[in-house]
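Questions regarding the structure given below will be posed in turn.
Of the protein chains in this complex, one is absent; all others appear in place.
So, subunit A:
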């Protein structure tokens, strides 16, 4: 049976960023997944979590551990992304001054996600929110 984990994230709450990626890392370890794959998943989930905290009002991370891959869906209510292609460009960021001072806002998150996943899909509606879906194959 496939295992599913769900985590809630509040906008602006950076203290909880990393909870989902940390739990998902533990599960993948227990499933004896190749550490190289675990490292990729962890980078992608962390960046997605931080993007909800940094850019949206609230959201959730859902991880579905299948037989051959893990699927992660990150849904948020927030401003949405007007131009996804532009947002994917390394270096592009609309992060606030406060967020930048923490060292976030380099504009590297989405490209980190793209680099570390097989199958990234982003759907977004301006003024409503964003749905980010990606998979990582276990092998």
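Annotations
Here is the rule we go by: a contact is a pair of C-beta atoms (placed from the backbone, for glycine too) under 8 Å apart; a residue touches a chain by one contact, two chains touch by 3 or more; residues count from 1.
Operating definition for what follows: contacts and distances are computed from a predicted model.
Of "Sarcosine oxidase subunit gamma", "CHAD domain-containing protein", "Formate dehydrogenase major subunit" or "Serine kinase", only "Serine kinase" is the UniProt protein name of the chain excluded from the display. The hidden chain makes contact, of the residues A:17, A:87, A:122 or A:136, with A:17. Within the full complex, the residue among A:65, A:104 or A:134 touching the omitted chain is A:104. In the full complex, the hidden chain is touched by subunit A at residues 14-15, 17-18, 21-22, 25, 39, 42-43, 46-47, 50, 102-104, 106-109, 111-112, 115.
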